[in-house]
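The other protein chains are all here in position, but one chain of the complex has been omitted.
So, chain A:
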Amino acid sequence: MTAIDPTVTARAAEAIKAPKEKYRVNWVQTTLLALGTLVVLVPLYFAVSMALKSDRQAASGSGFAWPTPIELGNFKTAWELTDFPRAFGISLTVTAIAVVGQLLVSSLASYAIARNWNRRLFKWSYFYLLAAMFIPFPVVALPQVKLTSLVGLDNPFGVAVLHILFAMSFNVLLYTAFLRSIPHELEESARMDGCTTWQVFRKLILPLLAPMNATVGIFAFLSSWNDFMMPSLIISDPSLQTIPVVQNIFQLKFASNYNVAFASYLMAMAPTLIAYLFAQRWVMSGVTRGAIK
């Protein structure tokens, strides 16, 4: 990240804004790329077609054939087997706490760091947090599991807390880089008008942070919703597991109900896929910002 010239981002922004030139479409390239999408689409088609098959059709053939008859009952069975509403509710709670928590905790900490850079405590906190980017979860996992169960956090809430803390390093890096580019004059005039630091943060800084909040929020949503490693290790009560983890019943208990399993997989993928369909442009620009900062 340090290798990138900061002007690059500015130029990238210009390139996006520049009026579209008319060019001769390269049809060979377009065709190749269109064919290439099959790599993405075929597994997804496969999942859909399996999910809609009857028990008999699912048990025979390679699975690519279009389902006849279409068996929507698989979704109902999957819904019941995985206790979908409960798993969904737990995943949603974990994700919501993780997203809101990451946004708040990281932006507040970064603001304090960015505005007190010449104070030792703040500067060192920054490097301390950054250094922790080197720590992968597997390294601290075993003692962490002991600790969370010791303090009564071996539950979805504990997972959300860990999501917030583990993401802090990267988020603080993003936020402080952005906060340093915000001119101080704005804040000074707000303080002249008698705003406290909290008020300055809430009314001035938070709105200015909107693009970074989008980036952090998207990463938080995707990584928290899709996480498998942490909930599977931290949450001790199987009935409190998240959506990705409960899918393992189709590997352990119902290993031959392929059609039901795929219906369940589709339901597990649905929330992020739907969110992506509706906010595609937003997701992509958010991820790009995170990548080049």
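Of note:
Here, a residue touches a chain if its C-beta (ideal position, glycine included) is under 8 Å from a C-beta of that chain, and two chains touch if they have at least 3 such contacts; residues count from 1.
Here is the rule we use: contacts and distances are computed from a predicted model.
Its UniProt record calls the unshown chain "Sugar ABC transporter permease", which is the correct pick from "Sugar ABC transporter permease", "Heme lyase CcmF/NrfE family subunit", "histidine kinase" or "Xanthine dehydrogenase family protein subunit M". Only one of A:L92, A:A177, A:L206 or A:V287 touches the chain withheld from this view, namely A:V287. Annotation for chain A: contacts to the undisplayed chain at residues 1-5, 8-9, 11-12, 15-16, 23-27, 29-30, 32-34, 36-37, 39-41, 43-44, 46-47, 50, 61-64, 105-106, 108-109, 111-113, 115-116, 118-119, 121-122, 125, 128-129, 132, 134-148, 161-162, 165-166, 168, 184, 187-188, 191, 194, 196-198, 201, 222, 225-226, 228-229, 233, 243-245, 247, 250-251, 258, 261-262, 265, 268-269, 272-273, 275-276, 280, 283-284, 287-288, 291-292.
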